[in-house]
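With one protein chain removed, the remaining protein chains of the complex are shown where they sit.
The letters A and B name the chains in turn, as written, and every chain counts its residues from 1.
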Amino acid sequence: MTNLTVTLDHEAAAELDSSLHGDPGPSSTVLRRLVASGRGKLAIVLLAILLIIVVFGPLLAPDDPTTQNLAVVSLPPWLFGGTTAHLLGTDQYGRDILSRLLIGLRPSLLIGLGASTVGALIGLTFGILAGTSRRVLGPLILRLAELELALPFYVVAIAVVASIGPGLLQLFILLTLWGWPTYARTIASQVSRVRTLDFVSAARLAGSRPAQIMLRHVVPNVLAPTVVLWSGTIGYVIVAESALDFIGLGLKPPAFSLGTMLTDAETQLGNSWAIVIFPGLLLALLIIAFNVLGDAVRDALNPEVSEGKRTGRRKRHSGGNAMKENAT
Amino acid sequence: MTASWPRFLVSRALQLAALVVGAVSLLFIALRLSGSPAAVLSGPNASPEVIHATTIRLGLDRSWGVQYLDFLRSGFRLDFGNSFASGTPAFSDAIHSLPSTLRIMVPGLVLIVVLGVAVGLAAALYPSRRWPRFLEASAFGLQALPFFWLGIVLVLLLAIDTQVLPATGNSGFSSTILPAIVLATPQIAAVARLLRGELLDALSEPYAVTARSKGVSRRRLLLHHLAPNVLPTMISFLAVIFAFTLGAVVVVEPLFNYQGLGSLLVNGVQERDFPVVEAGVFLVAILVGLTNVLADVVSRLVAPEIGERAA
Partner (left out) sequence: MTRTSDGVGRAPMQRRQFLKGAAFAGALAASPGLLAACGSSSSSGSGPSGGAGNASSMNYGIAQALDVTADPLQKTGANMSYAAWDSLTYVAPKAPIAPLLAESWSRVSDTVTEFKLNPKAIFSDGTPVTSADVAFSIEAILSNNYQLAPDIASISKVTPVDAHTVRITTKSPDALLEKRLGLVFIVPSAYYKKLGPDGFSAKPIGSGRYLVTNFVANQSVSFEANPKSWRGQPATPKVHYTEFGNESAFLDAFLAGQIDVAQALPSTGIPQLHRDSNAITNLALDGSAVVMGLDTTKPPFNDVRVRRAVNMAINNQEMIDKVLNGAGRPLGSQLPGPDTVGYDPNFQAYPYDPAGAKALLASAGLGKGFSTTIAGLDVNTPAMQAVSGYLQAIGIKATVLTLPFPVWVKQFVGGSPYGLYTTGLYQGPFYDADFAFQWATIGSGQKGGHPNWINPQWDSMLSAERAELDAAKRLKLLQQMSAYLKDQARYLFLYEEKLVYGINKQVKNFDPSTGLYMLVDTATKPA
């Protein structure tokens, strides 16, 4: 979703500058800050719950999530007139909702996490390439990124699926494609800034090879913003994954995720509210957890911010609006 | 040194053209890969000869290169051929569906701006009070909800259980309310946060600090002096929000059975109605491109130096 990419461009750019001027510190310090902050604690708790569900889901589930039983269709949850055998009720094919929630969380989480990570890696690579090659490759990559950012994601998605069909792999590819432009552009600008810094010029004069410069100076400086972007976008990728499932471009039955459960829900609005409410709540929880994590990571990587209150004492970024910096 | 207006506009126009051509070309390839509609149009009883005849009639037998050139040529004339389903010119189908879509997008965008700015301003004006932070947190929470789920829940509560608003269809103003809300909700927090960030940054600028030390109230400072400075950023952001919202209609319109450009596109893809999909995506690309150009132009007008940075 392009709105996110802009916000992150802007905020990330601001953070970039701060982190350039003030080293975030060794990872242990960062982690300490992360865990100490209120947001960090909340994120950890939420993620721990979700992790337990993902790992122990099948054990915790009272029922097989795909077993159909037409004798008990659309039962309400236990406390609303249902039975204890189906605490959260059943769907229109008689399948236990609680079990489906516990199992359906996995694809939603894992695909979202996986795709945003791969997207980050791709974006990081392209970003470094674009930042270092100013003549042909760089501008080309950036134009491509702009092109992709400009076209609304879902429009692209339905056209792509029209050509290659739905499925897990296609879903993954689409979601990976969604994120990389943001990384590429942000990293590219970061890399090109770093290259002009004194210590890099000094290193070059001293005869260090480009690869060494890259590894020693450039990469560490782009890792921080990459991590910030990554943690901030996981939530959005998860929503995108559910949306694609929801409109039928993702997983196909009998595979299911929270997103496909919502597709079912849509047709059952008149019959059962349980199938509508619960998957959405769990999905929202998932997204909130990652969003909070994203905020916490960003704060932890930015010493000025996390040490004090967010009173706006961030340095004004000097490079112009990050959204448009690549124009011409 | 600011670039002259003609150079600026020309470069923008070129970018727009490149964007549109690039987008629609990719789409052309994608659609051709997806299978020919000739079989369905000929009917299942059709012999292979009839299907072949239909293929020729639709022009799908020619090599891709030829089809592509032809496509580009007619694209310049805004001629995408006739919709395979309706028989009417695809581009006019797309254009005619646009007003309906705008009827939900514009209210949605207004909601985003009004609420987003309100929350962002409040957060910047009163950073230490509780209620702006509460508002921000609520917007943040709303943003985390999957927007299509929000739509379903609203339909459940307002249309099915209580019959306050219509669940589906295009029947007048009331059927635009729910779609507009669903389109708007995810973006409000983003606008609020951006605005707050920008305003707080501006507050820490030297001239702002000086003004404060001279006794200018925070409020006056924000509203009268700083707000205009953050306009270019906000306007650019608005263009991006427009693009995203236009994309989201592809999911939101079918959710409410609302017949606009989004539903047209989705149906076109389903039915392999190439002309309609091509015309629709073309229209989307043009709209997105134009909005970006417009945003750049307005930014430049409002604050030439800052706008130039943004350019």
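Keep this in mind: a contact is a pair of C-beta atoms (placed from the backbone, for glycine too) under 8 Å apart; a residue touches a chain by one contact, two chains touch by 3 or more.
On a predicted model such as this, the values are computed, not experimentally measured, just so you know.
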| item | value |
| --- | --- |
| Of B:Phe28, B:Phe148, B:Phe237 or B:Phe282, the one touching the omitted chain in the full complex | B:Phe148 |
| Given B:Met105, B:Ala123, B:Leu203 or B:Val266, the one touching the chain that is not displayed | B:Val266 |
| Hidden partner chain, residues of subunit A it touches | 66-68, 70-71, 73, 92-94, 246-248, 252-255, 260, 263-264, 266-267, 269-271 |
| Residues from subunit B at the interface with the omitted partner, ascending | 35-37, 39-40, 43-50, 85-88, 148, 166-169, 171, 251, 254-255, 257, 259, 263, 266-267, 269-272 |
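The rule is simple: only the chains that are shown with their structure count from here on.
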| item | value |
| --- | --- |
| Interchain centroid distance [CA atoms averaged], subunit A/subunit B, Å | 21 |
| Subunit A partner contacts - residues on subunit B that touch it in the complex | 11, 18-19, 22-23, 27, 29-34, 127, 140-141, 143-150, 152-153, 155-156, 160, 167, 186-187, 190, 193-194, 197, 200-201, 203-205, 232-233, 236-237, 240-241, 243-244, 246-248, 250-251, 254-255, 265-266, 269-270, 272, 277, 281, 284-285, 288-289, 292, 296, 309-311 |
| Interface residues, subunit A side, partner subunit B - complex | 1-7, 10-11, 14, 143, 146-147, 150-155, 158-164, 235, 239, 242-243, 246-247, 259, 262, 265-266, 269-270, 273, 276-277, 279-280, 283-284, 287-288, 291, 310-314, 316, 320-321, 323-324, 327-328 |
